[in-house]
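Missing here: one protein chain of the complex. Every other protein chain is in place.
A and B label the chains in the order they appear, each numbered from 1.
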Amino acid sequence: MDWQLSNDRPIYLQLAEQIVQQILGGRYPPASRLPSVRELAAQAGVNPNTMQRAFAELEREGLVLSNRTAGRIVTEDIEMIEQIRTQMAIKQIEAFLSNMRQLGFTDTQVTQLLEQYAKKEENKDV
Amino acid sequence: MSEHQNLMVCTGLTKLFGKKQALTGLNLTLGPGKIVGLLGPNGSGKTTFLKLANGLLQPSGGSILIGGHAPGCETHSIVAYLPDRMYLNDWMRIRDLVDFFADFYADFDLAKAMEMLQTLHLSPSDCLKTLSKGTKEKVQLIVTMARRAQLYLLDEPIGGVDPAARDYILSTILQNYSENSTVVISTHLIADIERVLDEVIFLKEGELKLFDTVDNIREREGKSVDQLFREVFAC
Partner (left out) sequence: MLRKLMKYELRSYFQTLLPLYIALLAAALLSNLFSNRMLALVMQGTPANLIGIIYFGLMVAVCTISMLMIILRFYKGLLSEEGYLMLTLPVKPWQHIASKLICSVIVLVLGGIVAIISFVVLIFSLDFMDPVILKRCLELIVNVSQNFSIHWVFYFVELMVLMFIAIGKQVLKAYAAISVGHLFSRHRIILSFLSYVVMGGIMLWLWGLIGNLINLLHLDHLILLLDPETKPQTWAYHLAFLLLIFWQGVEFILYYLVTHRILSKHLNLE
């Protein structure tokens, strides 16, 4: 997978976010084993210590568990994963809405637009 | 980190060339398990610092200790140094140089060196004299990185090689990483190596301007080390 790292923020935070996205996206399902720090660091071309720190961040949040025998695994707590998924969705919506407001749309207009858009996409699929 | 774990300790390290201050009162402590960028424009004292750490120059003041010893026979056995110039002997073939390292360094990994040569398509039977400058640099880097040293001091390891080799070199450094060894990379090409670094040292006209982790700098400044470097050293 491609790791996108921007220049303005700490690298470990960006790595942590992208691992979360991969978990939510189903690449690493609940209770599955994660690759080793060294493996992922080599893949992303980053320092293993930085990747370690990203994992520490995820462990602190409880999304990833450190297991002495099996290495690191994704939490089995599906509820928690769903919660994070919802949180991230809300963040995306907030960002989207604030952009739309800047373009002069009211929230009701935005909802209408979205419904129209969804219908069009449905028709396309058929 | 406890005190005795310090791999390198510089106290008031100063070097004068005549009246010119090459390094001024450098205080610095490096622990194990780090990849450290030694950054600064040309003439900022990077090479002088690395030569002092290898005993090729003597400090005019202050001290530098590696594993508790002043640079000398004891430190040479735990430090792998890549100088900023060609040290190769004319008559040697690549294989002779590899054997030379295997002969003198107990921590040299012969199999690893041969594997790295193969990856970079270098033939052990090639004569060093006939190699191009970039290829010579690769050979020198390979024999340095094939050691299992505690401290790697690399002076401009990515300066003269092509981007493909540069990527390979960086991945080699990352793969080589161990919790006991520290790698110091001097360079002015920061953007290329920023993401592999733990900590950075900024040298400006022989003085320590900054010593911090990459993530701390990004968190505090909201910009990359490369951008910060350009601002600090803007002409």
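Note that in this section a residue touches a chain if its C-beta (ideal position, glycine included) is under 8 Å from a C-beta of that chain, and two chains touch if they have at least 3 such contacts.
None of the values given here were measured: they were computed from a predicted structure.
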| item | value |
| --- | --- |
| Left-out chain, listing which of the shown chains it touches | B |
| Selected residue (touches chain absent from view) among B:F49, B:Y105, B:F202 or B:F229 | B:Y105 |
| Residue, one of B:L39, B:I66, B:V79 or B:A113, that touches the chain absent here | B:V79 |
| Chain B, residues in touch with the chain not shown (by the definition above) | 17-18, 51, 54-58, 72-74, 76-77, 79, 81, 83, 85-89, 91, 100, 103-105 |
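Here is the rule we go by: only the chains that are shown with their structure count from here on.
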| item | value |
| --- | --- |
| Length of the line joining the C-alpha centres of chain A and chain B, rounded to whole Å | 37 |
| Residues of chain A defined as touching chain B within the complex | 5, 7-13, 38, 41-42, 44-50, 53 |
| Residues of chain B touching chain A in the complex | 33-35, 167, 170-171, 174-175, 177, 195-198, 214-216, 218-219, 222-224, 226-227 |
